[in-house]
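Structure record follows, encoded as C-alpha cells.
Missing here: one protein chain of the complex. Every other protein chain is in place.
Going by the order they are written in, the chains are A, B and C; count residues from 1 in each one.
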Amino acid sequence: MAWLGHFNYWIFVFLMMAGFYTVIARGNLIKKIVGLNIFQTSVFLLYITMGKVSGGTAPIVPEGGSEGVVYSNPIPHVLILTAIVVGVATTALGLALIVRIHEAYDTIEEDEIQDIEENANTLENSGGQAS
Amino acid sequence: MTGSIAIIAALLVPLIGVLGIVGARHKPNLRETVTLVTATCLFILVASLLTPVLSGARPSVTLLEVLPGLSIAFEVEPLGLIFALVASLLWIVTSVYAIGYMRGHHEKNQTRFYAYFAVALSSTMGIAFAGNMFTLFIFYEVLTLSTYPLVTHSGTAAAKKGGRTYFGILIGTSIAFQLLAVIITYVTVGTLDFTQGGILAGKASDVVIGLLLLLYVFGVGKAALMPFHRWLPAAMVAPTPVSALLHAVAVVKAGVFTILKVSVYIFGLDLLADIGVRDFLMWLAAASILIASVIAIRQDNLKRRLAYSTISQLAYIVLGAMLATEAGIVGGAMHITMHAFGKITLFFCAGAILVATHKTEISDMKGLGRVMPITMTAYTIGALSIIGAPPMGGLWSKWMLGMAALEAGEVAMIGVLMLSSLLSIGYLLPVSIQAFFNTPDPQKDGKPVFKEAPALSVAALSFTALGCIALFLFPDPLLHLANLIVAPVN
Amino acid sequence: MRHHLVLRVVAKLLIPLIMLFALYVQFHGDYGPGGGFQAGVIFGAAFILYALIFGLDNAQKVVPSGYLMALVSAGLLLYAGVGFAAMFKGGNFLDYGVLAGDFIAGQHLGILLVELGVGITVCAVMIVIFFAFAGRGNGDEEDDDIATSPDLSPDSSPNSAREV
Partner (left out) sequence: MIAAHLPALQIAVPLIAAPICLLLRRENLSWAWATFISWVVFALAWVMLEKTLTGGAFNYELGGWEAPYGIEYRVDALNAFILLIVAAIGAVVMPYARASVAREIPEHKRGLFYTAYLLCLTGLLGITITGDAFNVFVFLEISSLSSYALIALGRDPKALTAAFQYLIMGTIGATFILIGIGLMYQMTGTLNMADLAKRLPAVEDTRPVLAAFAFFIVGVCLKLALFPLHLWLPNAYAYAPSVVTAFLAATATKVSIYVLYRFVFTIFGQSFSFDVIPLESILLVLSLAGIFAASIVAIFQTNVKRLLAYSSVAQIGYIMLGVALVSVAGLTASILHIFNHAIMKGALFLCMGAVYYQIGSVKIEDMNGIGKKMPFTMFAFVIAGLGLIGVPLTVGFISKWYLITAVLEKGWWPVAVLILLSSLLAVIYIWRVVEAAYFKAGDSDDVVVKEAPVSMLIPIYVLTGASVYFGIETSLPLGTAAEAAKQLMGIGG
C-alpha cells in the first residue's frame, strides 16, 4: 500500500489529466478555460506537495530562536505564487478573448466558429473582397 | 592587372547597359543604341583578353570570400574565353536582329526584354570567367532567373506553362543535384577552385567520385541531356531572338560549358577516364543524340524541330567530354562555337519567316525560297554546318569528335556520330527542299511575292551564315585556343 | 438596489475592514505571511464588492479608469524604481541592502517599497479586469482594453516573488 502514501501525487495526476482532457475534448471555449485552470491548479498542487517536509512547520522564526525546529520549504510556495498570478492573467486574457469572440461570431462553440470561418473562406474565394 | 579589370568590366558593362536601357525606355531608338553600344563594348573587352590568354597568362581576380575556401573569384582560361567570345559576338548580332524582329513583330514590353537580355549576358560572362565551381553555380542560377522573364515574354498561358517547365527543370536539377555535388566536393576536397588536372583525384572513394560525376552531369540541366531535356522545347515559347541567343548559345552552352569545365578542372581527364559511370553517361549522351534526332524529324513546328536538334547537338559535346580524351574536350569546345553559329542562323531564319509571313509550321513553307531567297539560303548554310558538311565550320568539330572517339577506342560512338549526321540531314534539309523545290499552294498562299524580313534581321542572319563558312576556312585560331585547354602553355 | 438594504449596510461596514486587513497583510508581509500580491487582491476585492453592491457607475466614480491605468503603471514604476535606486547607490539591481544606512534597514525599506509597488499594481489590475468585464455590453463598447490589460499583472511578479 506504499503507493497510497503518495496520495497527493495521485491527486495531482488525476487533476492534471482531468483538466487536460477537458481542454482537448470540450468544444465550448469557456469549458476549455475551466479545463486549463484545473490543469494549472494540478501543477500548483505538485509544487506545494514538494515543499512539504514531514513534521515541518511554516517557515517563520518563532519567539525564542529556531533551535531544532523543522520548516517546510517555502521556495515552492513562492514559485507557485508567481505561477498562480500567471494563471489568473491567462484566465483573464482567455475570458476576454472569449467575450470578443462571442461578439464577433455570436457563439462560443468551437465547431460553430469553425463553420463560420470556413464559410467566410469559401465566400472570399468565390470573389468576395476580404475585409 | 589590366586583365582583372577587363574581367570585372565584362561583368559590369552589361549591367550598366541595363541602367541605360531602363533610363532610355521612352526613346526606343536611343534604347537600342545603348544595347548595341553595350554589346560592342563587351565584345571588345572580351577580345582584349585574347592576347594575354594566348600568351599563356591567366588573368584572375577574387572579389570576396564568403566562407573560408569559398570565394567569388574569376579566372580567364581558354575554354571560358571561347565561350565568352562566342556569346559576346553573337550578342551584337542578335541585338541587330532583335531590333528588326521585335519591331516587325510589334512585341510589347521591349524595354524589359532588352534589360533582362543584358542581365543574362552579364551572368553568361560570369559563368565563362568563373574561377571556381561556387562562382559558376551562382551565375548559373542568375542566368536561369534572368531568362525566365524572357521566356514568358508574351505573357500568355502557354508562355507561362512553358516558363514553369523551363524554370522548374533548371532550378530543380541545379539545386537538387548540382548544389549537392558542389557541397560534397567542398566537403571532401576543401576547395572548389578550377585547377588544371582536377582536384578530386585521390581525395575520395570510387563510389563517391562516380556519384559526383552523375550529380554534376545531371545537375547541369542546361546541357539538356535526356531525361532532363524537356525545358528546351518548352522554352521555345520565347520570342525568337531569345531562342536564338539564349537557347542556342548562352543558356545551353553554359550547360555544356559547365560539363566540360567540370570534366577538365574538377575531375581531370585522367581521373575521368577511370570512372565506371562515365561509360553509362557516354551511352546516355549517344542515346540522347539519336532519340532527339528522331523526335526532331517528327516535328512540324520549325522552332520545336530546331529545339530537338539542339538537344541532339548538345549531347555531342557531353559525349566529347565523356570520352575523356584531349581530342574529345577540344572537339567539344569547338563544337560550342560551330554549333552556336549554325544554330543561331537557323533560329534567325525561323524568326524571319515568322515576322515576314507569320508561318511557323514547316508544311506551310512550300516555295518560301522564292519569297525569302536570302533567308532560305542562309538557312541552308546553317543547316549544312549543323549536319557537318563541307564547306561549313561544323565539319571541323565533328571531325575532332570522331577522332576523339577513335582515339578512345569507342568505335560504336563513330557509328552514332555518322548515324546522327544522316538523321540531321533528314530533319534539317527538308525545310530547304520544301522552300526551294516545292511550288506553293496557289489557293492558300497566293502568288509568291518577294517579301523578306526587316533589313536588320536579314543582315544579322546573313552575317552568321557567313560566319559558318568563315569558320570552315579559318578554323586555326579557334583550334589553337581550344588546344590550349588541354595543353597549357608553360 | 434600494431593496438590498442588508447587503448595503453590511458592505458599508465590511469594506473599511477589508481594506484595513489588506493593509495589514501588506505591511506585515516582511515579518510574517503576507505581501503585495495577497494585499493587492484583498484591497481590490473591497472595490469589487463596492461595485457589486452599489453598481458599476458608482464604483467608477470612486476610481475612474484613467486613474486605474496610472496606478497600474505607478506600482510597477515604484518596483522598478527601487531596483534602479539600488543600482545608483552602488549595489546590484534590486539590491536592497544599500538603500539605507545599514544592510538590515536597507532590506526592510527595499522589501516594503517593492511590495507596496506590487500591491498597488495587483490591486489596480484586479479592478481593471473587473471593470472591463462588467462594463462590457453596457454600451461601453469602445473601452475594450481588456485584451491588453491583464498582461500587466505577471510582470511585477517574477523578481519580487522570490524575495517574499
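Rule of thumb we're sticking to: a contact is a pair of C-beta atoms (placed from the backbone, for glycine too) under 8 Å apart; a residue touches a chain by one contact, two chains touch by 3 or more.
Note that this is a predicted model, so its numbers are computed, not measured.
Engineer: Given that one chain is not shown, what are the shown chains it touches?
Structural biologist: A, B, C
Engineer: Which of these, B:L180, B:A201, B:I374 or B:L479, touches the one chain of the complex that we don't see?
Structural biologist: Hidden-chain contact among the options goes to B:L180.
Engineer: Would you mind spotting which of B:G155, B:G197 or B:G276 touches the chain that isn't drawn?
Structural biologist: Checking each option in B:G155, B:G197 or B:G276, the one touching the absent chain turns out to be B:G155.
Engineer: In the full complex, which bits of subunit C touch the chain not displayed? Write them out.
Structural biologist: 69-70, 72-74, 76-77, 80-81, 83-84, 86-87, 91-98, 142-145, 147-152, 154-155, 157-159, 161-163
Engineer: Residues of subunit B in contact with the chain that isn't shown?
Structural biologist: 64, 66-67, 70, 72, 134, 137-138, 141, 149, 152, 155, 160, 163, 167, 171-172, 175-176, 179-180, 183-184, 186-187
Engineer: Spell out the interface residues on subunit A facing the chain that's missing from view.
Structural biologist: 20, 23, 29, 32, 36, 39-40, 43, 46-47, 50, 75-76, 79, 82-83, 86, 89-90, 93-94, 97-98, 100-101, 104-105, 113, 117, 124-125, 129-131
Convention: only the chains that are shown with their structure count from here on.
Engineer: Fewest touch steps from subunit A to subunit C?
Structural biologist: Counted as steps through touching chains, the separation is 1.
Engineer: I'd like the Å distance between the centres of subunit A and subunit B, where a centre is the mean of that chain's Cα atoms.
Structural biologist: Centres of subunit A and subunit B (C-alpha means) sit 68 Å apart.
Engineer: Counting only residues that touch at least two other chains, what does the list for subunit A look like?
Structural biologist: none
Engineer: Where in subunit C do residues touch at least two different other chains?
Structural biologist: Correct list: empty.
Engineer: Report the residues of subunit A in contact with subunit C in the complex, numbered from low to high.
Structural biologist: That would be residues 58, 60, 75, 78-79, 81-82, 85-86, 88-89, 92-93, 95-97, 99-100 of subunit A.
Engineer: Per the contact definition, I'd like the list of subunit C residues that touch subunit A in the complex.
Structural biologist: Touch residues, subunit C against subunit A: 32-33, 37, 122, 129, 132-133, 136, 144, 146-147, 150-151, 153-154, 157-158, 161-162, 164.
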